[in-house]
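Here the complex is missing one protein chain, while the rest keep their positions.
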Amino acid sequence: MIYYAIEVMAPLLLAGLGGLFAELAGVLNIALEGMMLAGAFAAIVTASLTGSILAGMLGGLLAGLLLAYLFYFVGIRMRANIFIVGLAINLLAAGSIPFLSSAMYGTKGVLRLPNVPRMPGLFVGMETGFPLIDQIFFGHSFGVYLTVPAVLLAGLVLQRTPFGLRLRSTGKNPETLRSVGLNPDHYRRAALLISGMGAGLAGSLLALRLGVYLPNVSAGRGWIALVTIYLGYKRPVGVLIAALCFALAEGVSVAAQGVLQIPGTILLSLPYVLTVLAMIVYSAMRRVGPSDA
Amino acid sequence: MLERTIPADEIPPGMELRHITKRYPENDVLAVRDVSLKLRSGEIHALIGENGAGKSTLMKIAAGLLPSYDGEVCFKGAQVCRLVQQHPQFIPQHQVWENLFLGIEPRTRWGLLDQDAAVQSFSALAGRYALPVAPRMRAERLSAAQAQLAAILGALLHDPDILILDEPTAPCSDHETALVFGMMRSLRDNGRAVVLITHKLREVMEVSDRITVMRHGRVVKSLLTADTNPGELSALMIGEDCQRSESDRRFGFVRREFGTQSGSHESVPEPVARSGAPTPPTQPDSPTQPEPVFELRNINLVRRGRVLLERLELRLYPGEILGITGIRENGLEYIEDILSGSAEPNSGEVLIQGQRPSRYTPRVFRKLGLAYIPTDRLIRGASLSSSVEDNMILLERKRFGRAGLLNRRASASFSSALQQRFGITAVLGKPMHTLSGGNMQKVILSRELSQNSPVVVFSEPSWGLDFRSSERVHEEIQRLSADGVGIVLISSDIDEILSLADRIMVMYKGSFTRTLEGNDRVRDTIGELMLGLEVEQTSAAHEDSRQSTFTKEPRQ
Amino acid sequence: MSRSQPDSSIMVTVAAIAGALAVTVLLLIAVSSTPQAAVRAFFIGPFSNRFYLGNMLNVFSMLAITGLGMAVAFRAGVFNLGGEGQVYASALTATMTGLALASLPAVLGVPIALVVGMMTGAVIAGLSGLFRYLWDTDELITSFLIASACIPIVDYLIVGPLNDQASNLLTTERVPLAFRLPRLLAPSHLNPTLFIALLLLGAAYIALFRTVRGYEWRLSGLNRQFARYGGIHTGAYIVLPMLLSGALHGLAGGLFVFGTHYATLVGFSAGLGWNGIAVALIAKRHPLGVIPAAAAFAYLESGARIAMLHTDFTFELGTIIRAVIFLFVTASVVPQLQVGGRFNWIAARFSRKEQT
Partner (left out) sequence: AQAEDDGLGRPYSIAVFVPGVVEGSPTYEMLVEGVRRAVDEAESATVRVVEGGFNQAEWAGGITSLAATGSYDLIVSSNPSLPEIANEVSQSFPDQRFLILDGYWEGNPSLRTVMFNQREQAYLNGYFAGLVTTGGMPNSNEARQVGLLAGQEYPMMNQVIRPAFIEGAQAVDPSIELDFRVLGNWFDAGLAADLANSMLDRGVDVILSIAGGGNQGVIATARDRNAYVLWFDSSGFHHGPGVVIGSSLVKLDQAAYERTLQAIDGSLEFGVGEVLGVADGYVTFDDQDPNYIEFVPENVRAQHAELMQRLVDEPMEFDIPGAN
């Protein structure tokens, strides 16, 4: 179960980390879902055209980037309401992918393309003798191993670079940036583009793992990624933990379907319930914690 | 025509403003009207004028912070112009250096943030100008005065040729004011141009070389400080059309202010206009006295392991003005929170008119009869995006309810009455953020004073007010006290405290050091108490133990 | 703030809508093989007969109620992201109450069932408000999560224990005939919900802008610290708006059952919650602004639906057109002046929370 949880976690984490940048820059990116979907579609198409997994991931990333730029242009440059722009981008992805798919391949349904390579696993078959460690570290699909550097990189960029400082300042108070002659919109744009790349990449992992694109393959994971940002208290490591928690919660509900006599449909709400509980416990602990007596 | 009044001297101009006109389209206010002004290097230039005269607007234009205006801004020799805004705003969760180095971050070889370099160069600068600010402190923990100093240092980091300070000393005690002045002089002596906006004529006379007076968006006159006097200045600010009698009284006030500055050790005369006021209780504890309207008993406040307030005792009687002063970071803002019900003490109790509040919220305190003018105007004191009227009726909202419905006609006439009474320049239907700093404060005052509460807590009531307004506030305070209202006046302005308060309590490191009454109320004594000098003499042993709990500034 | 909106923003919105419609027409022409028919069906279809007109008005009434449900929460500075689940769950409880009270006269049974629906929505949303009040958990996220947790449970109940065995639809049993609200433009779905919605909008406008409580409500949303300073019970204005928002969504769910479908079908309320958010934001969180916003929305939905039935207009095309209109509708070249800069409202909400 740990093994699958880590596989499930990877896309959530990448999308969540990207979303974290947007969030810290003060832009609530609810379009993660649509960007993931676009990433998934583009990944399959490019992987099929090139026969390369890496190219597929790049394609997914670019698709996310494209939508993110649209988000920036309308939401930031044209000052539209970012929530509505987010909804619009989700709709745009949901509407235009079948449209393109139908035009390009004659189907709006499952898109099984020739030449899509299988996602390679790394460290397959390695063993330490401790099953837990093996499950965590070995044999995962290639994309999973991107997540650790991604967390470190996100932490480094956000906390230790001038860019990160400016980006965080943008989210807290854009006026301060303006008053020192910087344009907050640049940082919002950068943050959005990063979130687009994260979500696009996450989408590509989802699709390449399956080797096909199918409608709605993101299935709400963009929203969950958004939740991990808050649950992770807007820190990269926090997002990692939150994504893992959610993946484990999903793992529990999946496993429970086979064991418990509770109807499967009901168990589908388990991950959400567990996440709410985690949020409450966390906030309540912060409340009584060292802050105030 | 104004230019001719300025002697054609040898000082090279740093910057010249030519025929500047600014209209705010939002409320259609012509804030600056055809103003021309030279800011010379090696000179401290004071810009004065009543609230809403257009000082801040003009200087924002000079610093390039307002995009649209008519006229020309020419740099002559100078390159960098920095403005320290009237209400400096920081990102509260970020550290001081992170706020100030934004945009000019030092980098390591790898392009990463060089925190150590930033902290070092900040500390060096702070040392050079003797402005004590800890670079790694989180900005939310800065007191208003510290924030002001930090903002000034932030401007200095850019090594400006022209430094504009918009009411920098408003939140500062004498001590901090002296530090700021020292910094300004040292800049001037290095050939920089410094502009000081202030309402305190004493400061103008003390530090400036040249003075420009603004009124209704126009420059009334520019003159050399040496050639003028406070009387002339205030006449210029108010305008010739002003009635003689009124300006007479004002001169009296101003002169007294100056008296205190030079006349060091003498005790201050009884405040003016106390006719009809009950004599303040000389022996508060004697059984013949009335019950206190407000009482603190052994209040302790601890947050995040830091002792902020310790063993506070306070008794306020009807008709009394109780002054609380100190350097702000020695606990003035925390006592404000305790007095207003904004923070719950860890131990001890508050009694309002003899009643214990059920909860420590402003709501309960107000129900028990408290009115409160906060230091923080922009967030706590005002809803900037609401209309001025909505800001005014906050406390009286129930009065305008009829069967739950809000009677807009009544509330409008109520607000325009307040506007008249307090001389507020504002359009009632427009958002609060269109007001000048002083007018915002007047709105807050008018709201609280319309309440007829038995207890009023004023915190820094005259910050940012021109002296006509601040005198009106002072009159208001005295009138209230004459009506038997108990007043707590928290102020870091010693002159204000001295001229108004019957008793003065001085805070130092979270405790009241001494209560000064009658003839004890001497400027220098207060100054020493604020700095903790007398405390350390009188109760050195006690102080030791306290210092151990009152940790300095934890890093981070 | 209580005054009417500035005219310029209305002009900008009108221009944006015109732009969006132009793009829509271009899309239709480019994609359809019978562009004329598609454009006609899309734009004129909703008014072409009483069936379509009635259905459009019915969609309007539902969106108006959920949009209002969002607007009242936004006005108090709280965010309810769980409308979708709240509508769905309350529809189910209202249906079940209706079925259980079948023996009662309709004048009693229907209101009771609606109240049960409202209470269901209020509890689901109110929990998020309560959590924020007690532990400062972000209600935006918890409301989304709680509602998401409700959806599978309701799905299960409809398919499982509460399923109508006599039907092959995934549905509960239908409420008794007497309980069904009368149809106004039969055979369309239009029913008295329309009047209820309009009444609610008017009432909400008065409550928000003409009453003391409304003043407190709005002030808590604009500047919570200021409101608290002024003696307003700001904690109450976190929980109450969530409760009211949930109750309105619950009412929408109940009315959707008693007025439109007479039963709860799996997934039948899909979109009411999300579209409610969009309606509220396009309406600039103003109860009266909800009327044009919901109307525009209902019009587009109906147009797309009709074009789909009568031409080669596809489902995705409808989605794309909706997206395009969203992209246009709140965009403006004129920067909106707001407190602390020109950033838009959602961001302002978040940064405001940071500061406290």
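Residue numbering begins at 1 within each chain, and the chains themselves are lettered A, B and C in the order written.
The rule we apply is simple: a residue touches a chain if its C-beta (ideal position, glycine included) is under 8 Å from a C-beta of that chain, and two chains touch if they have at least 3 such contacts.
Please read all numbers here as calculations on a predicted model, not as lab measurements.
Visitor: List the shown chains that the missing chain touches in the full complex.
Guide: The undisplayed chain, in the complete complex, is in contact with A, C.
Visitor: Of the residues A:E33, A:D185 or A:E250, I need the one that contacts the missing chain.
Guide: Residue touching the chain left out of view: A:E250.
Visitor: Tell me which of C:P152, C:G221 or C:P287 is the one touching the absent chain.
Guide: Final answer for the missing-chain contact: C:P152.
Visitor: Even though one chain is hidden, which residues of subunit C still touch it in the full complex?
Guide: Where subunit C meets the chain not shown: residues 49, 51-52, 55, 152, 155-156, 159-160, 163, 165-171, 187, 189, 261, 265-268, 270, 305-306, 308-310, 314-315.
Visitor: Touching the absent chain: which residues on subunit A qualify?
Guide: 1, 4, 8, 98, 102, 106-110, 112, 206, 209-212, 214-217, 219-221, 250-251, 254-255, 257-258, 263-265, 268
As a convention for this text, only the chains that are shown with their structure count from here on.
Visitor: With contacts defined as at the top, give the pair, A-C or B-C, that has more of them.
Guide: Most C-beta pairs in contact, of the two: A-C.
Visitor: By residue number and range, which residues of subunit A touch two or more other chains?
Guide: 172-173, 175
Visitor: Could you pull out the residues of subunit C that touch at least 2 other chains?
Guide: 340, 354
Visitor: Going by the contact rule set out above, which residues of subunit A touch subunit C in the complex?
Guide: Residue list for subunit A touching subunit C: 26-28, 70, 74, 78-85, 87-89, 91-92, 94-96, 98-99, 102, 108, 171-175, 178, 184, 220, 223, 226-227, 230-231, 263, 265-270, 272-273, 275-276, 279-280, 283-284, 286-287.
Visitor: Write out the stretch or stretches of subunit C touching subunit A in their complex.
Guide: Touching subunit A: residues 131, 134-138, 140-142, 144-146, 148-153, 155-156, 159-160, 274, 277-278, 281-282, 314-320, 322-324, 326-327, 329-333, 335-336, 340-347, 350-351, 354 of subunit C.
Visitor: In the complex of these two chains, what residues of subunit B are touching subunit A?
Guide: My answer: residues 65, 85, 89-94, 98-99, 101-105, 107, 111-113, 302-305, 346.
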